[in-house]
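Only a single protein chain was left out; the remaining protein chains are all shown in position.
Right after this comes chain A.
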Amino acid sequence: MSGTYLGMPAFPVAAKAALGNETLRGNLRHATHTIRDKRAKAVAELDDWALLREAGKQIKDHTLRHLDRYLVQLEESVTAAGGVVHWAGDAAEANRIVAELVKATGETEVVKVKSMATQEIGLNEALEAEGISAYETDLAELIVQLGDDLPSHILVPAIHRNRGEIRDIFRDRMGAWGRAAPEDLSDVPADLAEAARLHLREKFLRAKVGISGANFMVAETGTLVVVESEGNGRMCLTLPETLISVVGIEKIVPSWQDLEVFLQTLPRSSTAERMNPYTSMWTGTTDGDGPSAFHLVLVDNGRTDTLADEVGRQALRCIRCSACLNVCPVYERAGGHAYGSVYPGPIGAILSPQLRGIGSEVDASLPYASSLCGACYEVCPVAIDIPEVLVHLRERIADRGGKGHRLEKAAIKASGWVFDHPKVLAAGERAASLTRKLHPSRVPGGAAWTDSRDLPELPAAPFRDWWKKNRGEKNRGEENRGEKNDQGGKNNRGEGTAT
């Protein structure tokens, strides 16, 4: 690999591989730019966007501050409505609970609504180990599952695939999972959608157990909410006899009225729609209507630890809209897989290391996978200051030391000492300038820099020398007219290439 500075292999290595894939880069660029432009238009339609954003932030912060109270209220409401609430401390516990609930029905197949929480805990794999097949019914999730692939985007998990690739996956793999795709399937979107529709319909009508996540849970009523575009979610939520919803504890809102804010900000931020096509709400069970058994599995899996961090906890405000992914220049180039998590992009870079800890190489590399450009913060509908959290997590990682960071810390301390002693700094600058032809690449990270960029040629003298000579006490007001040439005309920004 080409010089990653002081060894931060995980994200940089994965990103480099993605950068070499021209098809992937083309797919990502086209998709993210299309969504971001549409989102900007949809948001611009609302005069009160800033207020909605602030309201969303406040509602979420208030809820997180009193999470204990609202979770108990939610449990009471769900129970009163005929549901059963289960508490899971971590992924393994959540998976065990769900597997037991499915086994109790005697079924070996379940249909699933797209859910980040179940991806996060690896539910499909855990169910498979218990002999239970979990079928994804969201179109993009279906593409990922059939392709034996991993999701690479929160909202559009198959964003890294183009039409041709999807046609091939459908043609080659659908038959092994259920109704096969036509042999002569084209890559026209309507044909692809029809193949998926017929394949999925067979599964919806057969399934006795449905598994979902939820975008929101309303504490006061015990109502769960899923917003979606395809209608597959509504089929999964209403057709099976048993519904199991697996939801992160941070998805709660206190009251029904709070939804008014998020049902405006979420669709506009994610799909650039004024309103999502399907909003499904379910509250416990009702005789003769929908599932006769309803289980809610509330998942912690690192969330209370995240909540304990004053700066980092704002990541729990996330409503999974993915607007930050679509504007992120790093995500656009590196792709979602490079983040090594179901939560890619800027939000993934702050969420994954908090939920999973910073023990692994990939988690320790994620907070550095950003240029801190701030575009993610600008679009976030609940105003998560992602750059602030990134820097905060970098502190934690740098503090811990470890691979690469000891050397880095020594370099930072040394340079800090020099910067705190301007006379030494001035002498160093002068020495560097005088010997500038000899060692232009001898700066920290020089190799990583010069792989693709020329280094600046140092000037003949630093600014402070010019100042002393031309504006210092004695010479004040007597500017040396030859000054500019003293500074080295062609230095480092490509001057000289234009003339």
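A few notes on this one:
Here, a residue touches a chain if its C-beta (ideal position, glycine included) is under 8 Å from a C-beta of that chain, and two chains touch if they have at least 3 such contacts; residues count from 1.
Basically, contacts and distances are computed from a predicted model.
The complex includes a chain that is not drawn, and of the options "Cbb3-type cytochrome oxidase assembly protein CcoS", "(Fe-S)-binding protein", "Acetolactate synthase" or "Spore germination protein KA" the UniProt name matching it is "(Fe-S)-binding protein". Of the listed positions A:L263, A:V391 or A:L407, the one in contact with the omitted chain in the full complex is A:V391.
Here one chain is not drawn; of A:M217, A:A334, A:I350 or A:V382, the residue touching it is A:A334. Counting over the whole complex, chain A has residues 2-6, 8, 11-12, 15-16, 19, 329-330, 333-334, 367-375, 377-378, 391, 393-399, 408-409, 412-413, 415-416, 419-420, 422, 425, 429, 432, 444-445, 448-449, 451-456, 458-459, 461-467, 471, 483-484, 487, 489, 491-498 touching the chain that is not drawn.
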